[in-house]
Structures are given as C-alpha cells and as structure tokens.
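Report on the structure given below.
Left out: one protein chain. Kept in place: all the others.
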Amino acid sequence: MGFTSDQKIRFDDVDGAGIVYYPQYFHLCHAAFEDFFDSAAPVSYPELVRDRRLGFPTVAIESTFSAPLVYGDVAVVELNVERMGKSSVVFGYEIRRKRDGLLCFSARVTTVLVSIDTMKPIALDAEYRSLFERLLGTKK
Amino acid sequence: MGFTSDQKIRFDDVDGAGIVYYPQYFHLCHAAFEDFFDSAAPVSYPELVRDRRLGFPTVAIESTFSAPLVYGDVAVVELNVERMGKSSVVFGYEIRRKRDGLLCFSARVTTVLVSIDTMKPIALDAEYRSLFERLLGTKK
Amino acid sequence: MGFTSDQKIRFDDVDGAGIVYYPQYFHLCHAAFEDFFDSAAPVSYPELVRDRRLGFPTVAIESTFSAPLVYGDVAVVELNVERMGKSSVVFGYEIRRKRDGLLCFSARVTTVLVSIDTMKPIALDAEYRSLFERLLGTKK
Partner (left out) sequence: MGFTSDQKIRFDDVDGAGIVYYPQYFHLCHAAFEDFFDSAAPVSYPELVRDRRLGFPTVAIESTFSAPLVYGDVAVVELNVERMGKSSVVFGYEIRRKRDGLLCFSARVTTVLVSIDTMKPIALDAEYRSLFERLLGTKK
C-alpha cells in the first residue's frame, strides 16, 4: 500500500449539484502529495519550491471518476509511484470515501522535475529517486 | 472552430510557484462549458441543474499541460464536441493564452447526462443532440 | 483558551503577490468552525445542514489583517464565542502562524441560526446554548 492521507470534504468543496466539484479531486491529490513530502521527503514541498527553486509541475493526466463524494465525507487519498524516467515521475492516485471504502476516483498524473526559474527539466538525483522508490510498486 | 470563451486569470488562480494551479485549468473549462449553455442552450446550466434536475458529471479525463499561464494572462478556452453516445458526450477543450495564441492545455472530458436525484444515466434527447451537434467536428 | 485547529497553508492558498489571498482567511475560520463541530457538537456541521436542515450563515464581519501568511506556514486558528443572542452567535477568531505565534488575523463573525429551507432565524435551544457556552469568555 502506498502513502495515504485523509482529507475532509469541506463546506465549499461541493458544486451546484451538491457533489464535490470535479476539479477539486485534483486538489485533494495535491494535498496528499504535499503531505507525503511533509512525512517523508528531505525538505517539505514549500521548501523545495521556495528555497531550492524546484518543482514537479503536472504535464499529463488520465483520470476516472467512479462515484461522487459529498459534504461530510472524508476522502482517503492513496499515492503511489507508477514509473520514474530521467526527470519524470508518474504518480498514481486513488480516492476512496472513508465510511465504506468505495473507490470514487483514480488518476495517473505525470510530473516533471523542473527549475522554477527556467521551467526546464532537471534530472532526478539519488535523493529523489530514493524518495519515490519507496512508493514504487506498492499498489495492491 | 468551436465555442470560445475568454477567462481572466485572477489574483488567486496561481500557486506557490507563481503559475496557474493545475486543477484550476479544469475550472476554466467548466466556466466555458457554462458560458456555452448561456449562449446556445435552451436553458442555462443552473436552470438545467435546479429546475430540470439534470446534469453532466465528468466520468473521465485525459489532458496535457504544455505551457504555464500566469497572473494577468487571459485564457482563451475553446470547446468542441468529439463524440456523442446514448447518454455520453465527449468534450474537447483547448486553452490558449490570448497574448500570443500559445497552446497551454488540451483535454478530452467525458461526461454523462444523469438525473441529479438518482445519478443514473439518461438518454440524450433531440434537443441536446442538436445543441451539441453544432460543436461536433468543428475542431480545425 | 478557546478551540484551536491547525490548518496547513496549501499550494493554492496564495495569490499573485505570494501571500495568502485575503478571502482565504475566512475559509480557514470556517474549517476551524467545522472542526469544532466535529470535536464537540451533538452532530457534525454536515449533518446539521443535511439532516436537520439548519445552518449558521454569516451576517456580519469585522476583521483585521496584521501579518501575511505564506505557503508552508501552518495557521493556528482559535475560535471563541463572544456573545449569544436569541438566534445569533458572535464568534471571535484569531489566526496565528505556528512557527512563532505571530498574530496574523482576527475577526468577529456574527452568525444566525436559520432553517436552511426558509432562511428564517430559529431560537437557539438548550443543546446549542450549552455547546457554545463552553467557548464563551475563554479568550485570554
């Protein structure tokens, strides 16, 4: 099993149809991604961006929405690493609702390590390879 | 050419790296989708949801992010229809920045017409087939 | 001391000037308000809204912003009750940044208990009076 982070669905997360607004699922994923850095990385994601001037912008997404989340749900976001390239990392996300484990959302999110100042790709060094390797192949 | 809608990138649309937060691209797409209903549909999207109790939730996304948008940019969102099924409509979106036409984002967003009350699919009737047909095959 | 809740400042909470977008302070307050219900109320705020069809919409705000929060900060949101009327509850909020306790924001937020269906005020019953009394006069 990968890294998991619980995120409460907040009062403003829903849309005019009363379910979580679909772009908000990607926000839940990013919150889990930041929490993973807080729990396991050499520096937090804010420090990576501000101090090291590095980041992992998203370059591609494939995702499936299979059940709605509503206000009051807790989203259990699971993060895995599906593949690493020279500069790229493909993350797998699954979001389940906590009350019954129902799968609501899954996504494959491709990111690239870049210099924030130039937006050019940078090769993943040993420190980041090792960080992400612990999430590689952990998907059940 | 499909339906296009200009959306200003607002003060809060950016992230800690100074570029538009990636989930926000899907929000820009939804704003254009609502604007299309306002300009061409028998009823606005708010009326569809509230009065007819119908909606087009997203069930799948494939998207590519090719260049960042920054605060002060105007996003030109183009909406096309790529395919219609019995209940499903696959929308194609492209977002270009207005100042030079650079393609920043493209997505294929699959939606299904459902009853908001049951969340079950409903067949597209002639009115909606005709609405979306005008955006079918308009992509250059 | 009142009820406190820690809220991470997320990647999308900042604006084009690199500090937390000012409307977001009120969102941090609402998150703490929901967390207070989760920790102390007979029902959660989602259940209050959905099942009992009650809510506490905001009718007035006075607030002061004294220092900026940035990406990576943790906001410590403190919630107190300043006054209770027949239907109204005046909440006091203070937001400090966790790393040094600096006061960044304070607000007095007046809410009224209403029926969600009619939006008319409803008298606070003993259960809610007792809930809020524990936060009355707790401000240091």
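Lettered A, B and C in written order, each chain numbered from 1.
Heads up, the rule we're going with is that a residue touches a chain if its C-beta (ideal position, glycine included) is under 8 Å from a C-beta of that chain, and two chains touch if they have at least 3 such contacts.
Bear in mind that the values here come from a model prediction, so they are computed numbers and not experimental data.
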Identified contact with the non-displayed chain, of C:I61, C:L103 or C:A123: C:I61
Residues in chain C touching the chain absent from view: 16-19, 21-27, 30, 46, 49-50, 55, 57-66, 68, 116, 119
Interface residues of chain B (partner: the chain not displayed): 8, 10-12, 27, 30-31, 34, 44-47, 49-50, 71-72
Footprint left on chain A by the chain that the document does not show: 11-12, 14-18, 21, 23-24, 71-72
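In this section, only the chains that are shown with their structure count from here on.
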Contact pairs, highest-scoring chain pair: A-B
By mean Cα position, the chain sitting nearest the middle: A
Approximate Å spacing (C-alpha centroids) for the pair chain A, chain C: 28
Approximate Å spacing (C-alpha centroids) for the pair chain A, chain B: 23
Residue numbers of chain C (touch at least two other chains): 11-12, 71-72
